[in-house]
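Data block below; observations after.
Complex shown without one protein chain; remaining protein chains in place.
The block that comes next holds chain A.
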Amino acid sequence: MNLRRVETSTWIYLAISFLLIFIPFIVTGRSMQFIFIQIFIFAIFAMSYDILLGFTGIISFGHVMFFGIGAYSTAVTLGRMDATIGSFVLGAIIALVIAAIVSLIVGALTLRLKSHFYAMLTLALAGLFLVLAEKWRSVTGGNDGFTFSLPEFFRDSETMYWFSLLSMVLIFFGLRRFTRSPFGRVLMAIRENENRTESLGFQVTYYKVLASVVAGVVASFAGVLYALSLRFVNTAVFATDLTIDVLLMTIIGGVGTLIGPIVGAGLVEFAHHWLSGLADVHWIFERWIILYGIVYVLVVIFFPLGIVGTIQSKFMNRPVRALRTNRKSDGKKENRKGA
């Protein structure tokens, strides 16, 4: 590998990742470390969603099913076997394989549909998984869920922090290469103009299915880490709220950027923590979700490309600038039509 050819942004991301290694030495409180772990996990989940939404233009309301598959596969394996690294690896492999199979089947059966139909169908499928988890109590523990023991390696909060950080960094660079591969460029072409991509000789459905498999597998791994971090799992891991959360993280951070979902995950998790923590200051903060909603509306109005997207647009002359211009001109056209 020729180090001179490594992009500046790669060095910056590596430097930030390196600095993040030292957070547990500065922030020693378990609760704050836990927030960082949650950020890393949701960043992975949000990046997986970005592959669908930001790079391929697929809107899914059921992405949480893969997250739930990951969480339950790990929890059930560790709950029924000895809490060893071997069990964890087995659980993770089961999670990834099930997620790959499910996403392959769901994708192959549904991705021929137009986007809004696909979105509604995935919502229904996620609902199906939720009901299945609630009813299959002997395995899932239903709404009450169940706790399980962690392998010795993960019991330490710092280790869990570093493992989650390492996972996030590796997945970030892996997905970055994926989106910059010839395959990834075709995904972007599909996002831009599906019919045109087809007329260039690309089998669009294959690409969409493979993108959904990659996104499903990564989301499943986020679920694996989520179960590990909580040492507990219940049917909430299949709740649509989580899909909405990652959708917000991706949009707030900036779709189609990969780094945006990480920023979005950080902001949403910290906002959640601080806003709910302000309940002691004033009663209005007990309803933190209202403030959260207001912040979200403001971000969408003032940063329609997301935070990272806006920065890239302003300072790096990235294609997103044209996206914004298009949106504005489309709006003007609509207004003219309306007039």
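Note that contacts are C-beta pairs under 8 Å (C-beta built on N, C-alpha and C of every residue); 3 or more make two chains touch, one makes a residue touch a chain; residues count from 1.
Assume contacts and distances are computed from a predicted model.
Q: UniProt names the one chain left off this complex as which of "ABC transporter ATP-binding protein", "Serine/threonine protein kinase", "Cell division protein CrgA" or "Cation:proton antiporter"?
A: "ABC transporter ATP-binding protein"
Q: Just one of A:R177, A:R287 or A:K314 touches the chain that is missing; which is it?
A: If we include the chain that is not displayed, A:R177 is the one touching it.
Q: I'm checking contacts with the chain that's been left out. Which of A:F202, A:F232 or A:Y296 qualifies?
A: The one listed residue touching the chain not shown is A:F202.
Q: Considering the whole complex, not just the chains shown, which residues of chain A touch the missing one?
A: Contacting residues on chain A, toward the hidden partner: 177-178, 180-186, 188-189, 192-193, 195-204, 206, 210, 319-323, 325-326.
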